[in-house]
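With one protein chain withheld, the remaining protein chains of the complex are depicted in position.
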Amino acid sequence: MLEKALQGEPRYWGWLVLLLVGIGAGFGAYSVQYQQGLSITGMSRDVSWGFYIANFTFLVGVAASAVMLVLPYYLHHYKTFGRITILGEFLAIAAVTMCILFIIADLGKPQRVNNVLLHPTPNSVLFWDMIVLNVYLILNLVIGWTILGAERKELPPPKWVKPLIYLSIPWAVSIHTVTAFLYAGLPGRGFWLTAILAPRFLASAFAAGPAVLILLAMLVRKLTKFDAGKEAIQTLAKIVTYGIILHIFFFFLEVFTVAYSQIPSHLTHLKYLYFGYHGHGGLVPFMWTALFCGFTAITLLVVPQWRKNEGLLGIAAVLTFICTWIDKGMGMISGGFVPNPLHEVTEYAPTGLEMLVTLGVYCVGALVLTVLYKVAITVKEYEELGGAAPAPH
Amino acid sequence: MMAFNRRDFLKIAGLSAAVGLGGQTAWELLLPGHLDAAEMPAASGLTAKRWGMALDVKKFTPAVRQACIGVCNQSHNVPKIDSKQGLKWIWEAGYEAAFPDLEAEYVEDEIKEMPFLVMCNHCDNPPCVRVCPTKATFKRGDGIVMMDMHRCIGCRFCMAACPYGSRSFNFHDPRKFLPDPAPNKDYPTRTKGVVEKCTFCTERLAVGKLPYCVEASQGAMLFGDMSDAGSAPRKALRTRYSIRRNAALGTNPQVYYLI
Amino acid sequence: MQIKDRPIIIAGILIFLAIFTFPLWSAMGKTAPEPKVELPKDVKECVAPKDYMRTSHMQLLNEWRDSVVRDGNRVFVAFNGKQHNMSLTSECLRCHTDKAKFCDQCHNYTGVNPFCWDCHTYPKESK
Amino acid sequence: MSFIFSIIAVTALVGVALAGVALDLRYFMAVVLPYAALATFVLGVAYRVLKWSSAPVPFRIPTTCGQAKGLDWVKTNKIDNPCSTGAVLARMFLEIFLFRSLFRNTRMEYREGGKVRYGSSKWLWLFGLLFHWSFLIVVLRHMRFFFEPVPGLIQAIEHADTFFEMGLPLPGPNGLEVSLPLLAQSGVILLAAATFLFLRRVVVPQVRYISLASDWFPLLLIILIAKTGIIMRYVLKVDVVAVKKLTMSLATFHPALPAEPISFMFYVHIVLVCTLLIYFPFSKLMHLGGVWLSPTRNLVNNSREVRHVNPWNPEVHFHTYSEYEDDFREQMIEAGIPVEKEA
Partner (left out) sequence: MATQTPKPQEILTTLGHQPPSENWMDTKPEFRPGMYCHPVKIASLEGMGGKYAREWAPAEPDWKLPADWKGIVKEGLKDRLNRFRSFQVFMDICVRCGACADKCHFFIGTGDPKNMPVLRAELIRSVYRGEFKTAGKILGKLAGGRKLTEEVIKEWFYYFFQCTECRRCSVFCPYGIDTAEITIIAREIINLLGLQIDWIGTPVNACYHIGNHLGLKPHTFKENIEYLLSDVEENVGITIEPTFNRKGAEILFVTPSGDVFADPGIFTCMGYLILFEHLGLDYTWSTYASEGGNFGFFTNNETMKRLNYKMYAESKRLGVKWILGGECGHMWRVVHQYMDTMNGPADHLEVPKNPLTGTVFANARSTKMVHVTEFTADCIKHNKLKLDPSRNDHYTVTWHDSCNTSRGMGFLEEPRFVLNSVCNNFVEMPDTTIREQTFCCGSGSGLNAGENMEQRMRGGLPRANAVRYVHEKHGVNLLGNICAIDRASLKPLMDYWVPEVAVAGLSELVANALIMEGENARSTNLRGEEINDLREEAGLPPIDFPDPDEEGGGEEGDE
């Protein structure tokens, strides 16, 4: 089926070339990093994880969100999602691919990455994260590809995928839970040391992922003959509504616990993020922007007339994306490291090269997504429309 | 001992006899089997059940502190990088930074003003070891939390886990910041991309010597087996009040500060 | 019968021949210099028999590396009962004093690039 | 039967090599045989291709796998239906280096109710590609044994191929230690891909049915070559310097066995490699040369535009119009069809 990705209009090829340019730039920046070490990043002794891990964390959420399509469709036989489940699964593949690339980009010694397998260490959450992410990638690849292949042949999918699909549902939850455990189990990092971190991650994931899917579905409808359908998009919108509300709600649970208890090692991080701490407040405007976007999105989404207006829905989806991306992509990691356990403040901002590497990884993800969507949509288009070229008139 | 033993030799000898190989050929094949070698710790090495340290804070003068830091950096080829990407094995920290959980508005002036020498606490329950995905950092039988630089993949999970900021990452190639040749040619430098930290000078203990800093501290640092009630640190701790850094986290640090 | 593409095919065959015999004719007439390994003058025996060291020294060093760092072993009791300090820089280089005249000779000859020296230091090289 | 025969044949080869070591035929195995093998290989391949080239291509018969060049406004598939020499080169490149045709592969499924379905099936393409490319890289890496100093390109390939560190000594078979700090990925991929191709032949009934000894034998031979190579690199170490002294003596035509002993495994390896080289020109492995000469792939599809000449265009009898008119003149006139000669 991959050959479908090799046929396309100039617009399609142009987009691929653009992505390849981005990938090239990212690769170039990474070569510099490979030569110079992570010194080219904005990371430091005190903020030892930065943009790469932040984006990794965000994308794990996007990947996990595929379950929001898989679960209603396969567990509750919600037929409306039948047409777009594959879009969710393929988005997950692209997202996990980016996750893995971000981890590799973040390693000081990528050439030793085999060591994680050669010296398996069950007491390390990172070891489990490696396992859940790779298995999730394989699960989605196998399930998505097999079901699409069966659809293309108009045959029922083979029986063995059923158990894999059921497995993929808790597995999606597991990837984000285990990723939250990377942070939530560390002594001395008060910002992360909270049981609600995993639920928070999941809530923001179920807001961000479906929001991305809504935007992708709208884009696909615009660019191709494949229409996800109004109902499917509206159901996604409802999921986003609940997701973003829960995201904000969980955030306030955290705020209450920290602010009411007034324990400094927990409180100072929030202070730093939202008001600045010891004169450092680089993230303050972003964090308020995120909150503003979150509230605006909620407003747009809870009012049914507004939600049903696809223009406003699109805006709400974008706002949701911005809100959750700032939350995880900027606040979550830096917020945990600043201030450090010694209550010293070292601020973090990504460097240009770091952002270029990040761009490259996003371009790889977009390339994977484009190729997979191209395949899926070509198959769907044929299935629904017969695939004949349009009349020349 | 995994590589060299006689049983393997015999197994291979039998195998090669079976395929009709003799003489020279068998010799070539079986060379590893002929290495009837053994590995062991040096007899002169210092041993303990759990190494630990007590710092008599008031004995430190600025010169002593600098001597301790200096000898450590020099002997371990720790490069001096003046940026937030620098490396620290042992360094000075103020009271509030060293003991943030013991925050008190009013404490003894001398304590409040004094810089403390801080380093890896060689915790009995080290979070850094718990999180390492490759066992590159591990706890030895004698309690020392050790780094295997050959195995570290540079994920920096340990840095996030350490509540003391004791770990440093080689953002740069350290040799760029060291004289050539390195100050101590008998001690390796590191490469860019691995994490490092204080090792309680395992290389010194192995040959019967105390850690460099202890030697340079002119008695201000007491080093010994914490499981031995007669050891120097234990004796001091019995008679003196001591504090530990962030002990509430349950890491059970093995570096005590005598107040 | 005139076959039009024959010259192209013959050219192709010649290219094929040229590529596959390249090692032969590029070295034609020359004799390749063999590595000149400078052996210690006063010491006759290494930590393991010579033939073993020739084939498997990297394995021994790997073993040493893990044994020292992870198990705290420092002493190697060799096949001949002699004890050695398990250290590349302070033991191996004690006899093989010049990396360039010992290690590099064969490593360069066989195109091997071990990364020992990324961290471990060595006395001044003779260039 | 052909399968068992092939297993016996490769096993016998190993036996021969071991016997050679035992009987001290090292000079023969490490000097005479390699020269003979290389000569057989290069001359054999050249001869076979030359022989093919002596047969003409009477007609221009490319398999067209896409839209031909036609009306200006019709989009041409220049590569799958090449309209110029450049396009043919592109097609050949994709075919030879990326296995374009195998990329199209599908798998037929026959389901109840007479449903015939075609699914995507790229495994053969993927593993075929991995097999050939890793084989090429392995061969290029071995060039370090034939040049002194080792050329930068070869070193660069080696460097890239051993990017990943192996990181630890693994306990190997028989308690032998398996270790080398640097893992050469191409060797492992080669073995894995060859094993896949082998298992595919065993497992897929249709492929098993068509397999001959000449299919099993080279595959087993290559698997064994890869295995002996991997064993020498990671398990039973070989004195690489001695090996290079030997290979350089061959390359410089001053053949001599080195003074240092070389493990028997090396002799097994080299006997197997030489067998492969000798076997090559007489076997299906000649697809290496044939793929360049396949007339369905290497011709431009422009026979309506440019006349293709058949050097043996046969002289034949034609039934001419005048003969035809002679046969039917009356009826033609009657039917009002113009004729050349009125009755």
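Labels for the chains are A, B, C and D, by order of writing; each one numbers its residues from 1.
Operating definition for what follows: a residue touches a chain if its C-beta (ideal position, glycine included) is under 8 Å from a C-beta of that chain, and two chains touch if they have at least 3 such contacts.
Just so we're clear, the structure is a prediction, and the values are computed from it rather than from any experiment.
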| item | value |
| --- | --- |
| Contact set of the excluded chain (shown chains only) | A, D |
| Residue of D:Ala36, D:Val57 or D:Leu126 touching the missing chain in the full complex | D:Val57 |
| Residue in contact with the excluded chain [from D:Val14, D:Val31 or D:Ala68] | D:Ala68 |
| In chain A, positions touching the absent partner | 152, 154, 382, 386-393 |
| Touch residues of chain D, complete complex, unshown partner | 1-2, 5, 48, 51-61, 63-71, 73-75, 77, 80-81, 95, 99, 101-102, 104-108, 110, 113-116, 118, 124, 128, 204-215, 282, 284, 286-287, 289-291, 293-297, 301-310, 312-314, 316-321, 324-325, 327-328, 331-332, 334-339 |
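The rule is simple: only the chains that are shown with their structure count from here on.
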| item | value |
| --- | --- |
| Distance between chain centroids, defined by C-alpha means - chain B, chain C (Å) | 33 |
| Centroid distance [mean C-alpha coordinates] between chain D and chain A, Å | 43 |
| For chain D, residues that touch 2 or more chains besides their own | 167-169, 177, 261, 263 |
| Set of chain A residues in contact with two or more other chains | 112-113, 115, 118-119 |
| Contact set on chain A toward chain D in their complex | 1-3, 111-115, 118-119, 149, 152-155 |
| Partner chain B, residues of chain C touching it in the complex | 47-49, 51-52, 55-56, 59-60, 63-67, 69-79, 85-87, 89-90, 115, 118-124 |
| List of chain D residues in touch with chain C within their complex | 38, 41-42, 45-46, 49-50, 52-57, 143-150, 154-155, 158-159, 168-169, 177, 179-181, 237-242, 244-245, 248-249, 251-254, 260-261, 263, 289, 292-293, 309, 311-312 |
